[in-house]
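Some notes on the structure that comes next.
Only a single protein chain was left out; the remaining protein chains are all shown in position.
After this line comes subunit A, so read on.
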Amino acid sequence: MPAVSKGDGMRGLAVFISDIRNCKSKEAEIKRINKELANIRSKFKGDKALDGYSKKKYVCKLLFIFLLGHDIDFGHMEAVNLLSSNKYTEKQIGYLFISVLVNSNSELIRLINNGIKNDLSSRNPTFMCLALHCIANVGSREMAEAFAGEIPRILVAGDTMDSVKQSAALCLLRLYKTSPDLVLMGEWTSRVVHLLNDQHMGVVTAAISLITCLSQKNPDEFKTCVSLAVSRLSRIVSSASTDLQDYTYYFVPAPWLSCKLLRLLQCYPPPEDGAVKGRLVECLETILNKAQEPPKSKKVQHSNAKNAILFEAIALIIHYDSEPNLLVRACNQLGQFLQHRETNLRYLALESMCTLASSEFSHEAVKTHIETVINALKTERDVSVRQRAADLLYAMCDRSNAKQIVAEMLSYLETADYSIREEMVLKVAILAEKYAVDYSWYVDTILNLIRIAGDYVSEEVWYRVIQIVINRDDVQGYAAKTVFEALQAPACHENMVKVGGYILGEFGNLIAGDPRSSPLVQFNLLHSKFHLCSVPTRALLLSAYIKFINLFPETKSTIQEVLRSDSQIRNSDVELQQRAVEYLKLSSIASTDVLATVLEEMPPFPERESSILAKLKKKKGPGAVSSTEQEDGKREGGELNGGGERGADSTIAASNASTPSPSADLLGLRSSGPVSAAPPSAGSLLVDVFSEAGPAAPAAAVNDDGFLSSAPPSVVSEDPAPPMPQSDELLHKFVCKSNGVLFENQLLQIGVKSEYRQNLGRMYLFYGNKTSVQFVSFSTSVTYTGELQSHIHELSLNVQTKPVEPLVEGGAQVQQVINIECLTDFSDAPLLNIKFRYGGALQNLTLKLPVTVNKFFQPTEMVSHDFFQRWKQLSQPQQEAQKIFKASHGMDKEVLKGKRIMENFVCAGVIQTKAQQVGCLLRLEPNAQAQMYRLTLRSSKDTVSKRLCDLLAEQF
């Protein structure tokens, strides 16, 4: 590159810049700039043509003014003129101006492109480089359109100079990143791979960046690069520090190139060829060996370069995850770094170890460092390192060391930095639940957690304790005792009061025998916290009080006194007031028997996920919730696997009409705290019917008397199954529902909303990040199980997914749209696979997409004798599928009795697929005495009847 000679310095520019720097105030600066702009305008406008030097000078001044933050709206033409100059400095300034200031102005773009084309086709390497740099710096779509074809040619041409090749590779990389669709693969791709063998190390370094990016999209096309990369790597690794001359950096041979090679190898699985693999393993071993050697220099750059290669190598070893020997060695190496003086090294070591911990080969090796990591968590000065240490502890936890780790994390939580507390709390909660052997330990841990970091404990965590306590008889007494003791602390966190109120209300009787915790003492203890709590907690406490009346009749008068006080019965909060009034009346009017029935101990928890769905929707505001909810109800009713049931539809409409906004409010209320729904309240009952009548309404087109049936057995509610990872369970609850929570754990919540029309469906998946930490490399994919795929060499379902953002911020939600086309009938649901990294640890989930064949039902209307005619037509044994089964949810006798003549329900519908339409008829006969149903399905296709019968039988 020609050096700028002294004569080329622009004096006018220097004077101008020094003027600006000497300005005392902003105003003075603006004045100076205005003056200069006017001068340049008059010069550009002037009649006599400017010479190259002054044009360059003025363009430079404009550039400087632009970089100071002022608008420049002229001078582009002059800059373009500079491109055609033959002087390097003038051309350079022209390109600089264009890269900084270009806007997609059609006429100018054409001129600029022309200039660039001329330079690219010139034989002058410096001009070619300038042009390539400009293309890369602008990197717009227009540029890509114009030059995407040209640059690969330059890159692989035999006579191109090395420096130009370097620039071309990087320029192509930039264009590929901005508009991948315009950079077409061609015969040049194979030749690009061979650049790895180039003599010039710079070219190799540039090319490898390009190859890494390209191979991520088309791994197959670049497969050959693996062996080339391995041989190149082994040459570098085995070379002495003096061999590579210019590319040796503080005694480390070509560190950047090595890192990039290792990173490229991470895009591919381990090489299959034994020789190549052997060579690679040898390289990796050499790198690990070198880490043990004494440093050749004391300079920090030396160790940085060496460690950079080492960490990339370890990342590759982790990626392969197949060499136990290397994995253990890597782990030991990282173990040394854990106590290194350098903070950055400790950070990186912890981070890499996190991934090592998830490998089966090195998990044990990682565990040996537990003491060091705990020590790091406690003593590390930098919060980000402590965070990594916490991540690692979380990753290395298993059943054997869970107690120790949880205890350490809890003790650390007291002093933890505020920024990581919330995450720590979540982790402790997850670990405690995951590895709980002994539930009293679990209860202790969570109560401790609430005591230490109450503010950071989210609702779900304490819901979970209560669910577990209620579902497990053996810990109830212990929990009551512990809670009672915890509440005796003078200052309790509100979450603790909530847990305490709930548990004592349920199981206070278990500890009432002890005079130190007699009923009145318990009540007084709870009531002493009452005034310090927020409204929802107070509401919960009121419910606990009424339960006390049931448990301990001797406290009745005291509690009634409290309920009767003005601060309760005339409370300005409607909810509190209502509870106070209702509970007071209930306690004074109802007999003990009634009271005992109403206030019975809570049944074991089936988790109510529909309420969490409502929470998901709550963000849209209460008004929106009610309307969408109602709509959903209607749609579900209408689309549900069955006949055009006007009857059911109108009942829903009626129930909607009779439950105006208050019901929606109640819904919102309930959704905000599922536990607070425990007390009997008319509102929640209403909501139950309302929210579940829709999906449960079995398609009753006609009953045998020809009357429109309007009696959906509303008991047939499919209570959401507990969130077990068994995806079948999850699937079943969506058979008759189109919206809901598909999956939920401590980290992630997946909501589904779907709609179907004929043989087409659209599903919206909402991935909600429940933590405050972002998920990285979030990706989802849909795969088909065997049957779906091999169905007479074509798919029975065509599923198209749109990609999701790879980053999910903490507390954020991302949406994914999935389009589904039903080609022919099917029985297995496609699988949804979700992968993301949370705090360094890879999370991998596989769920079944809730797509079942009944979603593609079209209701048909027919009168009763038509129905039976068809029914008889489909009388071949293989067309029928029948099941007799016990009602799993109990039958609502009321409903059945109310419709005396109800002997059976029938429905009709057509399943729409692309290939064919399958008519289906259904008959459901309940037997009230035996609590049994007989479900019969007949359709024109045997597989369909069978599948439908299986699906629907689960629903009753």
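The rule is simple: contacts are C-beta pairs under 8 Å (C-beta built on N, C-alpha and C of every residue); 3 or more make two chains touch, one makes a residue touch a chain; residues count from 1.
Here, contacts and distances are computed from a predicted model.
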{"item": "Chain left out of the displayed complex - its UniProt protein name, from \"MHD domain-containing protein\", \"Actin-related protein 2/3 complex subunit 5\", \"T-complex protein 1 subunit delta\" or \"Lysine-specific demethylase 8\"", "value": "\"MHD domain-containing protein\""}
{"item": "Residue of A:Arg11, A:Lys24 or A:Arg516 in touch with the missing chain, whole complex considered", "value": "A:Lys24"}
{"item": "Hidden-chain contact residue, picked from the options A:Val15, A:Ala38 or A:Ala157", "value": "A:Ala38"}
{"item": "Residues of subunit A in contact with the chain not shown", "value": "24-26, 31-32, 34-35, 37-39, 41-42, 44-45, 69, 71, 73-74, 76, 105, 108"}
